[in-house]
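Since the structure comes first, as structure tokens, the remarks are kept for the end.
Missing here: one protein chain of the complex. Every other protein chain is in place.
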Amino acid sequence: MAASMTEVLIIGAGPAGLAAARAARRRGASVVVLDSSDQLGGQYWRHLPAERPSAREYTLHHHFRQFQALSRELEQDAGCRILRGAQVWALEQGGCGASAGPGTVHVLLGEPDGANRERLVFRPDRIVLATGAHDRTLPFPGWDLPGVVTGGAAQTLAKGERIVFGDRVVVAGAGPFLLPVAASLAKTGSRVVGVFEAATVPGLARGWLPKPWQLVSAAGKAVELAGYVAGQLRHRIPYSTGHAVIAAHGRDRVEAVTVASVDANWAPVPGTGRRIVADAVCVSHGFTPRLELAIAAGCALGAAGFVTVDGGQQTTVVGVYAAGEITGIGGVDLAMAEGEIAGHAAAGGPAADPSVAAAVRRRRVFASFADRIEAAHGIRPGWPAMLEPNTLVCRCEEVTYGSLCSTADSTASRSLRALKLSTRAGLGICQGRICGRSVEELLQARTGGLGDGSSTDRRPIAAPIRLGELAAGTTAHPDISDISDTSDTSDEAKGTQ
Amino acid sequence: MANDVIVIGAGIIGAACARALALAGVAVTVVDRGTTASGTSAACEGNLLVSDKGPGHELQLAQYASSLWDGTVARLREELGAGFPSLEFDRKGGLVVATTEAGAPPLLDFARLQRGAGVDARVLDTAQALELEPDLTPSHQAAVFYPEDAQVQPAIATDALMASARLHGARLLENTPVTGGIRDPSGALVGVLTSNGPLRASRVLVAAGPWSGEVAALLGVALPVRPRRGELLVTSRMPHRIFHKVYDGDYVGAVGSDDGDLQTSSVVESTAAGTVLVGSSRQQKGFDARLEVEVLGQLAAKALRLFPFLAGASVMRSYGGFRPFMPDHLPLIGEDPRLPGLWHATGHEGAGIGLSLATAELVRDLMLGTPTRIDAAPFQASRASLLPHLAGVAG
Partner (left out) sequence: MLPAGDDPIRPEVPTPLAITVDGERLEGVAGQSIAGVILASGRLGFRRTSATGRPRGIFCGVGVCFDCLVEVDGARDVRACQRRAVDGAIVVTQHDALPAPPSSEKGATQHAAPQAVPSSEKGVTQHAAPQAVPSSENGGLDD
């Protein structure tokens, strides 16, 4: 490895990370890409494993050819090392001194949640964080019944497993993501009995109508969404705005849901509930960015709770870049534009370079698109009206809304940290990934304002590590060419068109 | 006699002191720059120990505190009702284990000295130790059981003590940082300046844990309290296989050392939630809370020496806090001789949770002039071992 080559470590092999890798390579950097999965593509391109080749798999995805070409290019590039099954579990901030890089990245290499995985340590010149996001699903009565899943789970089951998830499926929540979820379900043969979008028409108009000419430049997006809408019509899936699933019913699995109108604040309108038989429910109210590594690296977050970046996608920590959903929920096009800019900048490319001019333009267009999504579909503060005292708010620790409130009341605590300890909310094995934002909002409301400045997004242990693995030594890899790919799984095209 | 006190710090020491004073009819105002239990009290393990203390004043204070916990927990439950979260108080006992041959004689000597000071320290043979802890490494060299050691959920205990204090009339001002002191013409401290205006009282009690030095400086005196970082690991919930607090015999040495370099010594116990806590480390690195993987690795390795089966346990989170470290290893309790009106209840290093109740009673008795149950002189700022570390009144 030439001493002069900049080493760029990219965490996350979804759209943003892959775009960053290509751009960094084009600038001549030496690149390592880490992903905890055994596949590339992140959530957006979650696809069937190599053991299940299918001639027309591309029909399940958008831009699948583009993804396959990008993956192939990176896999065949000797200057780009891809490590699958690479779980980053800790990131230590860089020390002082000239030789100190932006951080030390600790990795477990092996099968997910394995025992005795190999430990690797990286001290790259630059880090690009492209850790993506996961569904945010608001709690509601019965959401813990088997058969109630997130939109992301529906996509995974459809595109990654080809599982027919339910005979009568309800899709609910908020955001344009509901449409591809419904489409994927329909394409596996599930009957989608309805899509229920919480945003009301005036709310949607607020987001989508102002300056509609801006959408012209996001033409591809419009075509994509039009495709979903057309798909809905073909499959005759009813789409309702201003509606929400406010309860799931069943004994050991979901058997029915109650759907009700919601007002502009997403509070259910009394008397509008109606029961719909369903054996599967997919609910997503937007996305939560996966911030723990950015926080561990010392990156500042903005007021909206995303990683702050400059025009070159550099965070407030020199040498650490961020791209994709962690800088703002904006979808695949924005992620790839940001990824390209981040990879280019991390590899030393100048900001005004013509090679990234197109990406800079695309970033501007799709960022405004992302703003509209938030304006139209963003979570409104009336949602807690759906909750009953025995509704679970923390799934891992089975903390109910009632006990959350009564503990906040009885302790009179205004410390999020202390309330987590006294309620157990957010202290389970998912470490608040599912419930954290909701718990924070509920406690903010109940206490009149939390005052200890702590956050549920901070997770120094970014993924579980076994004590035996932690106690074992680490393997430092200063020369990345020593690393052997543990998986020979190739993401080559599975069959041709 | 004026009967009002400002307590700076709403951690467990401040809350316990506020409660003891309020119960005695003193008008108390607690101020904190954050919220109740927003510092070390919510970032520690909740140890109420006698096992790690050799004969001396701290042990006396710990024995005094130990005698208060059961009754206080019961009284708090009565006052606060069944709706208040459980303090998870559990006199589960502590088992100190020497894992090396070299470690056995010092442990047994230490236990003998402790017994001389009234500690219930019972040497066990291997069979007895394994009966208490079936998954303990069978190749341990010595084991001593301390039935008096106990556990409490420290953040909930702090919340409970504060809630009780407020029930009895104490006032709490959160998010109210102290910015300076108020002096009368004679130079005595008669109140504090805060971000929300001045507060006057005849006494100001600094109970700000590792930040007591900063607070004292704002009031015009130097205090040699320094932060000493500790980290803990928490596993995911698992079947209940660890029944007491279990420590490597190294633990005692680590507590009593001055060394600023990293020291780790294993403490392992289960919690009411079914997780296992693995501690503990000691490092002097200011208030730097950044993760160090090396520290966590040492905690893990030492825990596995005690409980090999834990190799498969998943660590789901780590947390840490800053202990208030005193150069002469004794808490600071009492009036500051340099500045009339200034009082301290701080410097408890890693024992603050347990010692809080006894500290509170000493503070109350010293302030009211009633007899203290134990001699409080060893904890006063004027003690010989501390004098070299105190500078004069500043400004």
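First chain written, first letter: the chains are A and B, and each begins at residue 1.
Note that a contact is a pair of C-beta atoms (placed from the backbone, for glycine too) under 8 Å apart; a residue touches a chain by one contact, two chains touch by 3 or more.
Keep in mind that this is a model prediction, so the values were computed, not measured.
Chemist: In the complete assembly, which of A:Ala115, A:Val277 or A:Ala304 touches the absent chain?
Modeler: A:Ala115
Chemist: Looking at A:His134, A:Arg168 or A:His249, which makes contact with the chain not pictured?
Modeler: A:His134
Chemist: For the chain that's not shown, point to the residue among B:Asp4, B:Glu79 or B:Asp120 touching it.
Modeler: The one listed residue touching the chain not shown is B:Asp120.
Chemist: Among A:His106, A:Arg119, A:His243 or A:Arg433, choose the residue that contacts the chain missing from this document, as touch is defined above.
Modeler: A:Arg433
Chemist: Touching residues of chain B against the unshown chain: what are they?
Modeler: Contacting residues on chain B, toward the hidden partner: 70, 73, 86, 88-93, 108, 112, 115-116, 120-125, 128, 131-132, 145, 147, 151, 236-240, 243, 270, 272-274, 312, 314.
Chemist: Determine and list the chain A residues touching the chain excluded from the picture.
Modeler: 36-38, 43, 46, 48-57, 59-60, 111-115, 134-135, 144-150, 152-157, 160-165, 187-189, 252-253, 290, 395-398, 428-430, 433-434, 464, 495
As a working rule, only the chains that are shown with their structure count from here on.
Chemist: What part of chain B is in contact with chain A in the complex they form?
Modeler: 34-38, 42-43, 80-81, 83-85, 153, 155-156, 158-160, 162-163, 166, 174-175, 233, 235-237, 273, 278, 290-293, 296-297, 299-301, 303-304, 310-319
Chemist: So in the complex, the part of chain A that touches chain B is made up of which residues?
Modeler: 90-93, 104, 106, 113, 115, 296, 397, 406-407, 410-415, 417-418, 421-424, 427-429, 431, 450-454, 459-461, 464-468, 470-471, 474
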